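Structure record follows, encoded as structure tokens.
One chain of protein is taken out of this complex; the other chains stay put.
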Amino acid sequence: MSSSAPSPTAFRSSFAPASGAFEPVDPDYAARVRGSFNRQQAMHLIGAEMTRLEPGRCEIRLPYRSANTQQHGFVHGGIVGMIADSAGGYAAYTLYPADASILTVEYKMNFLAPARGDTLVARAEVVKPGRTLTVVRADVFAIEGEREILCATTQQTLITLHGKADR
Amino acid sequence: MSSSAPSPTAFRSSFAPASGAFEPVDPDYAARVRGSFNRQQAMHLIGAEMTRLEPGRCEIRLPYRSANTQQHGFVHGGIVGMIADSAGGYAAYTLYPADASILTVEYKMNFLAPARGDTLVARAEVVKPGRTLTVVRADVFAIEGEREILCATTQQTLITLHGKADR
Amino acid sequence: MSSSAPSPTAFRSSFAPASGAFEPVDPDYAARVRGSFNRQQAMHLIGAEMTRLEPGRCEIRLPYRSANTQQHGFVHGGIVGMIADSAGGYAAYTLYPADASILTVEYKMNFLAPARGDTLVARAEVVKPGRTLTVVRADVFAIEGEREILCATTQQTLITLHGKADR
Partner (left out) sequence: MSSSAPSPTAFRSSFAPASGAFEPVDPDYAARVRGSFNRQQAMHLIGAEMTRLEPGRCEIRLPYRSANTQQHGFVHGGIVGMIADSAGGYAAYTLYPADASILTVEYKMNFLAPARGDTLVARAEVVKPGRTLTVVRADVFAIEGEREILCATTQQTLITLHGKADR
């Protein structure tokens, strides 16, 4: 234990991403990613939209619909998982070469608060890109008016299938 | 290393559930569980059905629908997660008292093969029941004709909310 | 829900491994695996031994030592994780070609009971072998006299590094 207390800011900075600037190898990554998202019929089924996209980051929003709920009227945990999985996958996919496709290897999700509110938003960010495997973190927030409540957090591993374009 | 090779059967038996016979404390567990499942609108949205239920075990089936697919035409990984999450939760919920409700704390899912085929089936079994926390394992199989392909496997933690009936 | 109750045996059989017979591609897998295990100084540090090895399966035992404990006198959860991680990795490694090495991509462990008793035993079994990724399940039991208590269960993903022999 160092004798002088560290400033909270210095301590927390270790949780910032290694770099704020991911470099996509495919200059047309945005069209490629959005095209793939639009082909996910399951995203249309639940009413999810991709609302932000940057190299290594993706945001997906899901307005409240009673059709998406579980037995208590909150959004079903599996649907919370769907938008986190898709946001995470597409955050990774921004960094893939043009001729590669993506599969989820695995993910782990903790549920932290009920998924209530007007809208859910999943925000994903690449933690570690790699030639074969990419690790991503995604948080899901429930938005009620001005408030954002963190309702789930996910750690996810994706694999790159080189030489197999998404379509 | 023992000098005589163990029989594969003896070795594998360690993976069998601790007990084949879970004792439900609520004799009406089946009606309670199915009532809760039927209130999950998200299960209707994707077309999932509960096809088997025993103390500590649950099976959910999902016939193929193009509305549930991702960009390659397979069932979306998040939807595979939905049926695994629900099967796991309801396997646990069979063992809960009548006046308790259930929440998923977390789950972790590995995807092992594409979720193609005519039907997906999620089979869940309680690994360790507990007063507060229950741990469940769920496997998801893709059924193509006679063949069952293991396409995902899940480890899940559920919490019991005592004194809060499901509805 | 089918009207006739399924036999518990039939239901549970779905959790059996897809095949009891994994085929190693390297006939000398046992010497290769044990050589690698013996080079893990961390296994010597804690006193772990490899006590069984078959294609796709591995068992590691850890006799109780107070040096391995956490604050309540049970074996430290991280050490429970060590033997599960090693058993899982070596279960996978039995199926690798001779010129490949292995890395753990990720694992997820649930703690189910205190790791007390005379000995801990980790038993791992491959769920899905693959050219690049292998998924393994490992259970850790605490042995007290005649009783085996399941104290942790793990799901793990390993990667094959082709063309890089372990030493």
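A, B and C are the chain letters, set down in written order, and residue numbers restart from 1 in every chain.
Here is the rule we go by: a residue touches a chain if its C-beta (ideal position, glycine included) is under 8 Å from a C-beta of that chain, and two chains touch if they have at least 3 such contacts.
Owing to the predicted nature of the structure, the values given are computational and were not obtained by experimental measurement.
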Exercise. Among the options B:S36, B:S86, B:S101 or B:T157, which residue touches the chain absent from this view?
Worked result: B:T157
Exercise. In the complete assembly, which of B:A30, B:A67, B:A113 or B:L133 touches the absent chain?
Worked result: B:L133
For this session: For chain B, enumerate the residues touching the unshown chain of the complex.
Result: 105-106, 108, 132-133, 157, 159
For this session: Mind listing the chain C residues that contact the chain we can't see here?
Result: 36-37, 39-46, 66-72, 75-79, 81-86, 101, 103-111, 166-167
Problem set entry | Residue ranges of chain A at the interface with the undisplayed chain | 1-2, 5-6, 8-9, 11-12, 14-18, 20-21, 34, 50-54, 57, 59, 108, 110, 112-113, 123, 125, 127-128, 135, 137, 139, 141, 148, 150, 153, 155, 157
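In this section, only the chains that are shown with their structure count from here on.
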Problem set entry | Between chain C and chain A, distance of the C-alpha-averaged centres to the nearest whole Å | 31
Seminar exercise, completed: CA centroids of chain A and chain B: separation to the nearest Å works out as 25
Exercise. Among the residues of chain B, which ones contact at least 2 other chains?
Worked result: 108, 110
